[in-house]
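Yeah, one chain of the complex is gone here, protein chain that is, but the others are all in their spots.
Our next item is chain A:
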Amino acid sequence: MNEKFAPELLESKCEIVECVMEQLEHMEENLRRARKGDLKVSIHRMEMERIRYVLSSYLRCRLTKIEKFFPHVLEKEKTRREGESSSLSPEEFAFAKEYMANTETYLKNVALKHMPPNLQKVDLLRSVPKPDLDSYVFLRVKERQENILVEPETDEQRDYVIDLEEGSQHLIRYKTIAPLVASGAVQLI
């Protein structure tokens, strides 16, 4: 899934998560009512396990990124404009805030408050590394794109423009195609 390969936290997809959870519940209920020993039961159970694995994996991936980049994730949410979609579900947002408060309190009590007065504030936005949007990702093109501007990496290169054909695969800097991931025009692989 896109979330696994993207270096930053992608848009929150609450509705899909909820939908999948509901389906899992229905399947669970159906299985409880079904006859024991029915072959269908085993197959459905396998399917449920698979779905549960994919869902857990997705949510775990998101949580890992939230914890890894917590000051930046929270800052992004704070400066989000009205109408712009959020990268965090409300529950993830609560979790992120608690994580930040927990960590800040810990550092303050164990070390910072024992330090000289002018050194007691640490700017976590500067200390904690940001997601590396320049990292390279593999992608497959789902919808044809024209005139994608590729910015140069070094000073000697110049920007150039490429077209992305449907079905083609590329290795490219994440930053260049980030909006295409969000719109669904490309799939990270």
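Side notes on the structure shown:
Assume contacts are C-beta pairs under 8 Å (C-beta built on N, C-alpha and C of every residue); 3 or more make two chains touch, one makes a residue touch a chain; residues count from 1.
Just so it is clear, contacts and distances are computed from a predicted model.
The UniProt record for the undisplayed chain lists the protein name "DNA replication complex GINS protein PSF1", from the options "ATPK synthase", "Transcription and mRNA export factor ENY2", "DNA replication complex GINS protein PSF1" or "ER membrane protein complex subunit 1".
The chain omitted from view is touched by exactly one of A:R45, A:R80, A:K130 or A:R144, namely A:R45. Residue A:A111 is the one among A:A111, A:L133 or A:I189 that touches the chain not shown. Taking the whole complex into account, chain A touches the unshown chain at residues 17-18, 21-22, 24-25, 42, 45-46, 49-50, 52-53, 55-57, 59-60, 63, 67, 91-92, 94-95, 98-99, 102-103, 106-107, 109-112, 114-116, 119, 122, 127.
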